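All protein chains but one are shown in place.
Right after this comes subunit A.
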Amino acid sequence: MTQMAKQQYVTIKGTKDGLVLRLDDKCAYSDMIAELHRKVGEDRLEGIAEVQVQTGNRYCNEEELKEIMNAIHASPNLRVSKIQSDVITMEECNRKILENQSETYVGIIRSGQVVKAKGDLVVVGDVNPNGRVEAAGNIFVLGRLKGIAHAGANGNTQAVIAASRLEATHLLIADKIEIMTDELTILSEHPEMECAYIHSNGFIAIDRLQELRILRPGLSSFKGGS
């Protein structure tokens, strides 16, 4: 009876998306994990249930997250589908801001010039031969890309390069390089906006810009609308 009176550190709720496991963020981590072990042990479920874990305002490092996962997976009936946290570290936050921001360069990138961006790069103007654009994210050129472009410079293989006129000499995405030849620019005879991406075969491919929504659906950061 005394145990029942105690405040619950782990609450399990059933929602239409499955079970939600809410972990109290005020108590000591050790108390919470002890109760989690106990609760998971006493569940009387049949079949396998997906569990969403909510850690609230508690910051859990990777080891702690692993411990929580292991505690839940101790039950043969439970599978963690995702872990939600309301907090991240400043470091992570700053990194995300830099990666998600889009820098705009208005002008012509001429021979010998290099423009670099930490996130996405939007160029309003041309990139002339021997000019170079580099971004950790995607590169969008509103103009003619006739020089060198390197998207996903930090290793992001999902990055793309799009241009009103894709006439680059070299295209680089993450650690892949493509030297543009005439065969590759199949569409160049009837100019259309094009985009370059890493195809599932591991090579850089070029397609119509309109295909991008299918190739990289995660690219859109637009929220809302109808």
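Definition applied: a residue touches a chain if its C-beta (ideal position, glycine included) is under 8 Å from a C-beta of that chain, and two chains touch if they have at least 3 such contacts; residues count from 1.
In this section, contacts and distances are computed from a predicted model.
S.K.: Out of "ATP-binding cassette domain-containing protein", "Electron transfer flavoprotein subunit beta", "HTTM-like domain-containing protein" or "Septum site-determining protein MinD", what name does the UniProt record list for the absent chain?
M.R.: "Septum site-determining protein MinD"
S.K.: Among A:Gln52, A:Ser85 or A:Gln113, single out the residue that touches the unshown chain.
M.R.: In the full complex, the listed residue that touches the missing chain is A:Gln113.
S.K.: Could you tell me which of A:Asn77, A:Asn130 or A:Asn156 touches the chain that is not displayed?
M.R.: A:Asn130
S.K.: If the hidden chain were put back, which residues of subunit A would touch it?
M.R.: These residues touch the chain not displayed: 107-108, 110-113, 125-126, 128-131.
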